[in-house]
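Complex shown without one protein chain; remaining protein chains in place.
Chain lettering (A, B and C) follows the sequence in which the chains are written, and residue indices restart at 1 in each chain.
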Amino acid sequence: MSMTGVLRPGHAAIRVLDLEQGVNFYKNVLGLLETGRDNQGRVYFKAWDERDHNSLVIRQADRPGIDFFAFKVQSKAVLEKLDADLKAYGVTTERIPAGEMLHTGERVRFKIPTGHLIELYAEKTDVGNGMPYVNPETWVPDLKGIAPVRMDHCLLYGGDIDATRKLFEEVLGFSLVERILMEDGKTDLAIWLTCSIKAHDIAFVRHPEDGKLHHVSFLLESWEQVLKAADLMSMNRVSIDMGPTRHGVTRGTTIYAFDPSGNRFETFCGGYQWYPDMQPITWTFDNVGAGVFYHDRKLNPAFLAVVT
Amino acid sequence: MSMTGVLRPGHAAIRVLDLEQGVNFYKNVLGLLETGRDNQGRVYFKAWDERDHNSLVIRQADRPGIDFFAFKVQSKAVLEKLDADLKAYGVTTERIPAGEMLHTGERVRFKIPTGHLIELYAEKTDVGNGMPYVNPETWVPDLKGIAPVRMDHCLLYGGDIDATRKLFEEVLGFSLVERILMEDGKTDLAIWLTCSIKAHDIAFVRHPEDGKLHHVSFLLESWEQVLKAADLMSMNRVSIDMGPTRHGVTRGTTIYAFDPSGNRFETFCGGYQWYPDMQPITWTFDNVGAGVFYHDRKLNPAFLAVVT
Amino acid sequence: MSMTGVLRPGHAAIRVLDLEQGVNFYKNVLGLLETGRDNQGRVYFKAWDERDHNSLVIRQADRPGIDFFAFKVQSKAVLEKLDADLKAYGVTTERIPAGEMLHTGERVRFKIPTGHLIELYAEKTDVGNGMPYVNPETWVPDLKGIAPVRMDHCLLYGGDIDATRKLFEEVLGFSLVERILMEDGKTDLAIWLTCSIKAHDIAFVRHPEDGKLHHVSFLLESWEQVLKAADLMSMNRVSIDMGPTRHGVTRGTTIYAFDPSGNRFETFCGGYQWYPDMQPITWTFDNVGAGVFYHDRKLNPAFLAVVT
Partner (left out) sequence: MSMTGVLRPGHAAIRVLDLEQGVNFYKNVLGLLETGRDNQGRVYFKAWDERDHNSLVIRQADRPGIDFFAFKVQSKAVLEKLDADLKAYGVTTERIPAGEMLHTGERVRFKIPTGHLIELYAEKTDVGNGMPYVNPETWVPDLKGIAPVRMDHCLLYGGDIDATRKLFEEVLGFSLVERILMEDGKTDLAIWLTCSIKAHDIAFVRHPEDGKLHHVSFLLESWEQVLKAADLMSMNRVSIDMGPTRHGVTRGTTIYAFDPSGNRFETFCGGYQWYPDMQPITWTFDNVGAGVFYHDRKLNPAFLAVVT
């Protein structure tokens, strides 16, 4: 197999301040499909073109933020191997039994040096993308809201992004795609990592407080869909942080905005295909603005400051 | 590593009837960059966003068609392993020394059951994509012609696509993404295979004559670029076979057209991301039209008949 | 006023073979809004961004085709003046009383030399575009189907297009924007006329039989919407005549397809802005293919032959 080990981002578990307000937002404004609710009160969503049962889970809490972020791996054998590799690397792992999340197999959970809980799992029910595996159409009409194609990646903030990068590279098989350097010209301010040929599957920014969420990102299919997303955000009075614009990093086009609880999310499109024979792209500190927001070539104040 | 083994399509070697006519077409109309000529009279091209020295090579001959199609692999160690695996599988391989093609390392060449010559290699000079690895811009202005992002895949016609599929799956680590069945409901008429998360890296159609080329395909970044490509084809009196339209298979938007020597090429955009936990999508024979040309839902006469 | 006299195409009255099949098509596939039914059994539709009550009216009949096509004029005074001008020009006009069509004022109806019934009217109820005149949003979400912005123009086939052109120019104030010449290099095969700065508000093709409809055309906002329209046609098994492609004439991007009764319609986007200081663009007979279908540079057989 050429795609091996960790496949892709699988689910993000997010805290919202008001559950029904959150459900309304993620269903009717972002346009995910609600796929279930569990006896812990969590509500499950998937993007329309995802086949697995869920990719976003929300629960009500007294502060926003992220509980955990998970990757799907190739098989149960790979899950066992990665669990062993993590332990061998010195990482404490925990097993969450199958079924603890709806339609989701056993999960291996561990804390990374930036303080976030990451999970691996091999099984989630294929509930389909609304089109059959035989003679499908090309998309599903009459979707509500922004209707992204899939949950694509997240950007997390925490202290020791160096050790986190090392863990993702050495144990989980991720590769460094792009980096922004700090003023010293050596230390990473931010790193973008991939486990596939996508320009990023997860990213980290160095930040004094551990375990913080910058954004969960959802994939759109065109720049015109990015415009439609911005229009729908305006119609629904969603607070836009930045965009529509383009990132220098990954070249993707993007909007950052906030859910009703203050969690930032991204709707984005594009970005180049990465292969492991590429060198990482490096942004020096004086170009951090262009790296993050390519058109304005400067950061907006919220980018570094506002996280949940 | 999560991307292992075979990375991606690397180069296609095409025969043209008139070299300078071919050079003019691939440079000024398709908009590739000419990167060199060798002492065999071959001319080398790359697409602007490719970093390796070449992805298309043309030579003058008395009939059009494809000489060989190559994949880049992860490393020299992988190259050695795959060569050994091929031999163990019963495939005769040949070594082409480094430098036989400009800026290209040693190649392992072998004939597949459909009669085509396939090559693997691990090294090709990174000549860059016109932008530095440090603080790059997002694209290169003032390109000529259609200017695709990269050479993406090819579709080959030959007899024993079953054995070819088995070889690509069992030795080279490819996966079946989509298939079109023949009237018997069992035999594959066409197969799409991937070595990454792209919906296809190579495809085959069952055909009475071995070793034939249906098309080499070049990636564009948007449906608007597909329109621009069609406009430029008209301005340059390029013979369009079909499109702009959409494929049902892969969902990509597309134009098929012919180079001045009669070799079909494709300029396309889009298609979903494939992961190995998906089942293959199957098109039954009565839906072959929709699978190939989604809008018209019928084949044009040339699709099955015209190959080089 | 700089826009005076005839404002724009106002309504098209089309015959369908099965009323409810037609209603379903125009409402759910083309995505017009049904705005009423009258006691003659006619069903009224408008496009979402039109403010007037109706722009398409269908009735059941034993053969498809067009009953009449109408233009809205600036005021009742203009209506009276144009009626007088028509009579002075030798055209017999008929008055259809206000209310004969729902929410539509008095109409002046007359037959043009190509055998079609044309109407002028000054009043149709502004029922709005789903957004208020005060602090509107920019579009209306959750529309069904293709959802064009407006009914834009029609192309009619008939014998004496020279006299029809003369009448539109000399009495109604239209201008010739583009023309395709016949093999003699002098006679018009086709003419495109405007009453605004649109590249066309009505067009005619010379044809042995009078009073025929080639297509009624609906405006989309982008080439991506043209793709979405083609996709929806495929999903709904609409018979596509040609496209997505581009016209040389007007430069618009386009799809021609057929309603369930065999009436051709167009969904299109784009085209340049015309001003009366431009000369008409002329297409010679050897370039008729490029004029009609710019990418293929040849007519499809149905373009000249299939009308209703």
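Simple rule for what comes next: a contact is a pair of C-beta atoms (placed from the backbone, for glycine too) under 8 Å apart; a residue touches a chain by one contact, two chains touch by 3 or more.
Remember, it's a predicted structure, so these values are computed and weren't measured experimentally.
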Residue of A:49, A:201, A:224 or A:277 touching the missing chain in the full complex: A:224
Omitted-chain contact residue, chosen from B:35, B:93 or B:138: B:138
Absent chain, residues of chain C that touch it: 1-8, 49, 51-52, 72, 74, 126, 133-139, 149-150, 173-175, 194-198, 221-223, 246, 248, 251, 270, 272-273, 275-284, 287, 290-291, 294
Touching residues (missing chain, whole complex) on chain A: 223-224, 227, 230-231, 233-234, 237, 240, 243-246, 253, 255, 290, 294-297
Absent-chain interface as seen on chain B, which is shown: 137-139, 141-142, 144-145, 222, 224, 231-232, 234-235
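The rule we apply is simple: only the chains that are shown with their structure count from here on.
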Interface residue identity across copies chain A, chain C - same or different by half: same
Between chain A and its twin chain B, rotation from the CA superposition, multiple of 5 degrees: 180
Separation of chain B from chain C, taking each centre as the mean of its C-alpha atoms, in whole Å: 43
Rounded Å distance, chain A centre to chain B centre (Cα mean): 31
Inter-centroid spacing, chain C versus chain A (mean Cα positions, whole Å): 47
Shared-contact residues (touching 2 or more other chains) in chain B: 223, 246, 290, 294
